[in-house]
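Missing here is one protein chain; the remaining ones are kept as they sit in the complex.
Labels run A and B following the written order; every chain starts at residue 1.
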Amino acid sequence: MSRLAALFEILGGARPLPARPERSSVAALAQGVYWVLLLLLTLSFMGRSAKFIYIDF
Amino acid sequence: MRHPLLLAVLTAVALLALVEVAFRERVKSSYIPERTLASAIAAGDGCVVTLGDSRMVAGVRIPAFGRELARAGTARCHAQLAIGGAHVVAHYLALRRYLAAGRKPKLIVLGITLESALSRELPPDGMIGNQAVALGWSEASDVTLIYPGFPARDFDSGLRFLMKRPFSLTAFGSLAWLRVQAMQDRLVGNERGPTNQFGAVADMQALARSLTRDVSDRIEGFPERVPLHPAFRALVDLAFTHGVPLLLVELPMPAAFRRALTASDRAPALRAELVALIERRGGRHVDLGEPAWLLETHFADGLHLGPEGAERFTAELAAVSGRAPAAR
Partner (left out) sequence: MIFNELTFFALFLAPCVALFHLARRLSPGRGAQLRPWLLAGFGAAFFAYYGYHHFGGVVGVAAILVFVAELVVSRWYKKGSRLCLLGIIQAVAILVVFKYSSFFSGVLGDVVQGLGLERTGSLPKLIVPLGLSFFTFEFIHVAADVHSGKLERPPLDRYAAFVFFFPTMVAGPIKRYQDFGPQLDAARFDPGLFSRGITRILSGLFKKHVLSDTFTLWSDRLAGDLVMTATPVEILGWVLAYGMKIYFDFSGYSDIAIGSAYLFGIHVPENFDWPYTSPNIREFWRRWHISLGRWIFDYVYAPLGGSRGGEVRTSFNLLAAFAISGLWHGAAYNFVLWGLWHGACLVVHRLFSRWPGRPTGRTWRVFSIVLTFLAVTFGWALFCMDMSQFSRAMSRVIGGLS
């Protein structure tokens, strides 16, 4: 459970990825792809609502 | 690689560029307005071009209209450029693209109801579905056409328009999320009820009611509070500049709408303004809003003509098109 939480925190940017210099290029490429995936999914779903709950207080 | 951040950013930018190109191609091949435009251009020169929204799409039967035109010797072809769910900005942009492709039509028929020619708020977030042509088919200079007060007024809307229009992902992104919304509705079990080619019948009926509610208020605001839309004037000027006569046709609408229209004190002034504008540019106006044959049952969903109504309207439209002035 705590490993799953840690994984989600890494995917969400709340926790840094463990540094491994030998994988930095692969990780960087994967990160770029991941960003585009998040962005495209967000663009595909953002039709319903623009408002954030707490901003319209 | 010394800079993983730089590599990640470059990867993301490159991938986004690829997705943008692929999406742009997909839009060209599958987006209804793009296909409509491509078909209209493919019909060749010397056609009668029909422009307007879904009421024209529903009301003008293809290929019957083209056959009537050919039989009467009016024109050799019909180029259908009406786009459902889009308003006068889209009509103008569609015509501009059609003419920019080198086409020389014989006549342009614009089917509207009076208040369609009036200005209305169109925030960039509202440019969705077919109305997204207002983003994707526009030039940067169109910002003042759509937001006449830009940059002093409507700065935010104008700026968002300028930022969204250059990329297919932002201009036509609504095509993706309209599909996602349909999937979500199925997932949740949101029933849409019976549908037609324009969407849920209940939505069309609701739209007809809201148009009826709003029409007199909008026309009452003419000209100080609600002036003619700059895109409408630009459309008229565009036809004139290309030497093509414009036939402005008032569309048949349900009785409730017609009552709201005629109850408005300013409707005659608006009509007179439109007629004067068209005739100054060598065009003609025809009021087919309440033809003798029209019955309430001719409307399939409270807004669009059904098969029988469309058949009669098509014949009548072909006849009035034949009486329009010739191209200069």
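The rule is short, and it goes like this: a contact is a pair of C-beta atoms (placed from the backbone, for glycine too) under 8 Å apart; a residue touches a chain by one contact, two chains touch by 3 or more.
Small disclaimer: the values here were computed from a predicted structure and weren't measured.
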Using the document's definition of touch, tell me which of B:3, B:28, B:225 or B:280 contacts the absent chain.
B:3
Sole touch to the unshown chain from B:159, B:200 or B:275: residue B:159
If the missing chain were put back, which residues of subunit B would it touch?
3-5, 8, 155-156, 159-160, 163-164, 170, 184-185, 187-188, 190
Spell out the interface residues on subunit A facing the chain that's missing from view.
5, 11-14, 16, 31, 34-35, 38-39, 41-42, 45-46, 48-57
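Here is the rule we use: only the chains that are shown with their structure count from here on.
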Whole-Å distance, subunit A centre to subunit B centre, using C-alpha means?
39
Per the touch rule above, subunit B residues touching subunit A in the complex are 1, 4-5, 7-12, 14-16, 19, 125, 128, 169-170, 173-174, 176-178, 180-181, 184
Would you tell me which residues of subunit A are touching subunit B in their complex?
24-25, 27-29, 31-33, 35-36, 39-40, 43-48, 50
